[in-house]
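Heads up, one of the protein chains got dropped from this complex, but the rest are sitting where they should.
So, subunit A:
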Amino acid sequence: MRNSKVFWLLSLVLVLSAFLAACGGGEDTSTEPSDSEGDKEKESASGEMDSVQELNLMESAEIPTMDSALAEDAVAFNIMNNVNEGLYRLNQENVAEPAVAEGEPEISEDGLTYTFKLRDAKWSDGSPVTAQDFVFSWQRAVDPATGSPYGPYMMAGTIKNAAAISEGKMDKAELGVEAKDEKTLVVTLERPVPYFMSLMAFGTFLPQKEAFVTEKGDAYASNSENLLYNGPFTLTNWDGTGLTWTMEKNPEYWDAETVKLDKINVDVVKESGTGVNLYTSGEKDRAGLSGEYAMQYADDPEVVRELEPTVFYLKFNQERNGKETPLANVNIRKAISMAYNKQDLVDVVLANGSLPADFLVPTEFTFDESKKDFREVNGKMNEFNAEEAKKLWETGLKELGVTEVTLEMLGGDSELAKKMDEYMKSQLEGNLEGLTINLKAVPFAVRLELDEKQDYDIQNSGWGPDYQDPMTFLDLFVTGSAQNKMGYSNPEFDKLIEQAKGELAQDIPARWEAMAKAEKILIEDDAAIAGIYQRGIMSLQKPYVHDIVVHPFGGDFSYKWAYISGKE
């Protein structure tokens, strides 16, 4: 009772002050009509847009860097997606559409040369965004002197000469990107890349203005003053290491009339309980729900559920310390991959809206030209089937000539990871007679190191995409890949991946088919890995918040289209 009264009083004060502010400044009133017109096009239930367009959000970690050449984490990519803009941007349907680029590029017949025309976009200091800004920042990202991990990772094998430059074997001027004139950018690729447009929406490919970066030197990107913005918002009040910052509408943005929010106030809150309390008190408009909170709020009407394109799976190590493990036997692998109930796992243990993953390439992530989900091609593979698993297991044991197998299962050390691995152990041991699983819970850094040394039997692992294409998941498991530290090698699989990357790159349907076939080999025929779940996230979101767009890769959210309606 008391709470709601205070809340009403507060809202009243807010409304009043907004009115007063609107009366005082001529600018505010002049933007009002166009705003509400824009709103009518929307199918908003509550109709009118509020006069105060302010969104209050939380992040789970600080910004490690705002230098697009150095960024490698979710928070930085998310903010960059909202304060900067590359050639392309993911739209509300998560399809990459031209942003700084004006219209579709001209693509050469061999699919290797892209010629982009740039629109008249501006930096927040009023100067134009030029083709040279892209050349500079891309070169900077692969320059060994910059020490960027993501520059080489995103560009090597894609942009011409990026790999050699990143290894210090070639000058950065040789990179396959060139400014023909101020508004024409020519990009040369190493091989045809069918998902190149979506790549252009990724943070590593954002432009940087050379004069500004050089002038600031070491201070570049050290706080919100030492940065330039060309996106829907500008970053303000960020001191470089602090827990708080603001995003404000960027008047210089070429599409500023689409942007409805005036201000986004962000605070870093690492404790999910605190986040929920701030949400309940009305200070924050959206709060992520993790673990126990997901369960507690599952039926709350303000819960929004989103499916992330992050998939978790078991890696089966076939060769440990130079010796074959029991997992080198395909029947043993298959048996294990079918011996745990994934539905119960997501419903009871995870309870956060995750999906059982009888696959590798996630649902609602990539679509063919007729908007059909890649997932529909192969459907489910190696579904839970205790009977079948038992049969395969017995065959496998016979082939190995043993009656008992003991395997070590490597996993994370978070509460959730431990709970999940306990569940996996009980399922596997219960359904496969003679199997003993020893759990080993270690911190993330240790797990990476053990993975690197290929020192484990089974590993509970996960992967999120770096670009919008099934390939970002599939090529992890080609022979010798840095992620394939499990002794898996199938020439047929390798060949399909190579074809999809090379000769089929311009034959979209055939490429799609090759990738689907590769996934089938990997999971159904070889059971090289076994899917566990695709992560879902649950958040609380105030009903007056509209049109925050959630993206499957790159920046997690776009606030460009978001607005407040019905708070007042």
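FYI, a residue touches a chain if its C-beta (ideal position, glycine included) is under 8 Å from a C-beta of that chain, and two chains touch if they have at least 3 such contacts; residues count from 1.
Just so we're on the same page, contacts and distances are computed from a predicted model.
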Identity of the absent chain, which is to be given by its UniProt protein name, from "ABC transporter permease", "Protease", "Heme exporter protein C" or "LemA protein": "ABC transporter permease"
Message: Looking at the full complex, which residue from A:E257, A:E324, A:E433 or A:E452 touches the chain that isn't shown here?
response: A:E452
Statement: Among the options A:E93, A:E109 or A:E271, the absent chain makes contact with A:E271
Statement: By the document's definition of touch, the residue of A:G111, A:G240 or A:G462 touching the omitted chain is A:G240
Message: Touching residues of subunit A against the unshown chain: what are they?
response: 2-3, 6, 62, 64-65, 67, 70, 72-73, 144-150, 152-153, 156, 163, 166-168, 218, 221-222, 239-244, 267-271, 273-274, 277-278, 280-281, 283, 443-446, 448-449, 451-452, 482-483
